[in-house]
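In this view, the complex is presented without one of its protein chains, the others remaining in place.
Here the chain labels run A and B in written order, and each chain numbers its own residues starting at 1.
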Amino acid sequence: MDFSFFGELLEEEREITPEVTEGYRNLWVAAEAADGTLPPSTLEAIGQAREIANQIGVYVWASLLGDGVEPLAQQLIAYGADRVLVADSPSLAEYQPEVYVKILADLVGQHRPEMLLMPATSLGNDLAPRLAQRLNTGLISHCLKLTLDMSERLLLGTCPALGGEVYHTFACPQARPQMATLEPGYFRIPSADPYRSGEVKRVDLDLGGVTGRLSWLEREASVELPPVPLSRAKIVVSAGRGMGDAEGFALVQRLAEVLGAALVGSRGAFDEGWIPEDRIVGVGGQFIAPDLYIACGLSGDIYHYFGVQSARCIVAINPDENAPIMKVAHMAVVGDARQVIPAMLNALGR
Amino acid sequence: MDFSFPKEYQLFRRMVREFCESEVKPLAKVIDREHRVPHETIRKAAKLGLMGVPFPQKYGGMGGGEIGYCILMEELGRVCTSTTTVIGAHTGIGAMAIYLDGTEEQKQKYLVPLAQGTAIGAFGLTEAQAGSDAAAIKTTAVRDGNHYVLNGTKIFITNGDIADIITIMAVTDPSLGAYGGITAFIVETDTPGFSIGSLENKMGIRGSSTAECVLQDVRVPKENVLGQFGAGFLTFMKALDVGRASLGAGCLGGAEAALEASIQWARAREQFGVPIATKQAVHFMIADMAAEIEALRALVYRTAWLIDTGQPHILEASACKLFGSEVAHRCINRALQIHGALGYSRDYWIELGWRDQRITEIYEGTNEIQRIVIAANLFRPYGMRIPT
Partner (left out) sequence: MRMVIPIKQILDPAGITVRRDKERIFINREEYIIDPGSKAALEAALRLKEERDQAETIAISLGPARTDDALREALAMGCDAAYLLSDPAFEEADLSVATLILAAAVRKLGGADLILVGRQSGDTGAGQIGPRLAEALGYAQVTDVYALAVENGAARTTRRWGKGYATVQVQLPAVVTVAPEAFPPRYPHGARIMNAYREWNVPVWGCADLNLEPSSLTPLLTFRGESFPPPLEPERFRGNPTTVAQEVITALTLHKLINPGGGSHGL
């Protein structure tokens, strides 16, 4: 990053011209429906929108596009929306960027929201930048936090940079709506109030000849990724003798799979025949520097630790609180890895 | 004066380092144990042009000159001395002799596949009674029509058993001695009569094969005389001169790896409640390593620059080999001391590095020979000729 570049921007910030903001009000969430429900990421966005709207005294509007999504509109209201604009049509069953952009851009043009929030999901990440470009406005993507600069009614979005090691905060003073995508999992899901009242409004679809250029063919649960050299793996999961037997080791394997991690082990794991020789980590084997190293059932003496000391974060799962690895771990989990890993897999939804 | 590397070399070094870290380093211990550099690794290196770095692109080379070649050797030297030796013997002396003294036809026929890495090269000089005293070789070449018939036995030939093309020194006229009586021949190893005898069981660089090559009535076409007839001694001297700079580069890499490992271990290892990196005894060793490495780096790349710009370089190249191998020796030895028992353990690579390093003081002209070469160059202006 060239930080001087941002410094210059900071200095040269201009006054907000009234024409830019004129006539824009209310706060929008482009809600998503998936498999007949509102995913948590959308609820988080609604919750965050509600909080901001309360601060600046405006309404929360939500748009909901899809096929057979109208029944979900009431839920959006229950979670905090005041008005829901529903575009419900079989032609919207599959996501088409150009079509979605057309509908949302038309709605924005008509109703002029001051801020527009979207979840940073597969769909949101695809759609939001294209919509921002169409609306000729700024987009703060992958926000972990949203705050307000009340003096100018500015939305301040804080997003990760340098792989999450640093946060940058941006604002969009010179264009409306102010757009942001919200990283799933970083915002609170509000509690639903089924008695909350609000208005559901159907949108008349006028696509003006815009058609999608995508054909959605099939869905797959997973893809096969090319092997990553150990030296470049971001996440590494490691097994030690403490996994007990092949069955215990299989849990570590599964965890690695689910996290998309490289699988390694201690010399003990090699002696047990669980891992090949070139997957021993430590002085007797490989030196690695992943972002995340999860040591399962290994004590991790200095000879092992030497091989992973450059890891950004070490998680150790070990029943013995005084095992050497537990002293150097950033997250030391006291417990039997054979019980903790299944619970982790569960928490990961697998 | 500008000591910075041109940009192409900076990018080249980054590419080579990534290649070495990902493709070579993880294999170093296996290479040592199984006594061979995997064919796949050589193939991958060839695909990137790494088997012909110093040679011009018109001969299938990379066009990197001696500077590029030294960068390759330095980076390989950081991770695996066996691989350094295999590629070094192939490029630095095997193919280099053909590049320096070959005819255009010979270069097209032999240098191109060598530089592209589709063929492996070697250099056949040493014999049982002719080590440092290279002129004492006994292998003979006798004219028979359009061919020469070679007979003799070469020993300690790096890559001997994997080579497709070997440059062989043979006596063509015993009465003329070293200057005039020895001729270099390009020998294809699938020629009838060429066979591999025993392989050496070495202390280090065990992944690099060292073979006995037996020549029994090997018929070589007369077009395969390399350089001038009778001037083989000059041909191999020239090739070895150039090769010595890159050997220094390999040593530089080894020394750097020893230093870096020592720094990391000194930070991690705690004794008496503090990291040993806080101990002055460790500081002194590490500082000495760093100072010598800086000196060696300056020497190696200045020499490479002399070679690439066509300036005299015999003294400097010998100094690279002499000083480089001794710096590498001291650095890996200090690293072993800093690592303590871990350094002595076969689990860790320091022990392997220590065994591998020792040969650099011996091969391609012992350090004693290098000192003679350097001294001879210093006395020559005063009219003293010291035979080397």
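Keep in mind that, in the parts below, a residue touches a chain if its C-beta (ideal position, glycine included) is under 8 Å from a C-beta of that chain, and two chains touch if they have at least 3 such contacts.
This structure is a prediction, so every number in the text was calculated from the model and none was measured.
A.B. asks: Please identify which residue in A:L117, A:L292, A:V308 or A:A323 touches the non-displayed chain.
C.D. replies: Spelled out, the listed residue whose C-beta touches the missing chain is A:L292.
A.B. asks: I need the residue numbers on chain B that touch the omitted chain, in ascending order.
C.D. replies: Against the missing chain, chain B presents residues 6-8, 11-12, 14-15, 18-19, 47-50, 53, 57, 61-64, 68.
A.B. asks: Identify the residues of chain A touching the omitted chain, counting contacts across the whole complex.
C.D. replies: So the residues of chain A touching the unseen chain are 1-3, 5-10, 12-13, 32, 34-35, 39-41, 97-98, 101, 119-130, 132-134, 136-142, 149, 156, 158-175, 183-186, 213-223, 225-226, 228, 235, 259-260, 291-292, 312-313, 315, 321, 329-336, 339-344, 346-349.
Keep in mind that, in the parts below, only the chains that are shown with their structure count from here on.
A.B. asks: With chain centres defined as C-alpha means, what is the inter-centre distance between chain A and chain B in Å?
C.D. replies: So the centroids are 52 Å from each other.
A.B. asks: If we count contacts the way the header does, which residues on chain B are in touch with chain A in the complex?
C.D. replies: 21-23, 25-27, 30, 264-265, 267-270, 342, 345, 347-348
A.B. asks: Show me the residue ranges of chain A that touch chain B in the complex, using the header's touch definition.
C.D. replies: 229-232, 267, 277-278, 283-284, 286, 302-303, 305-306, 309
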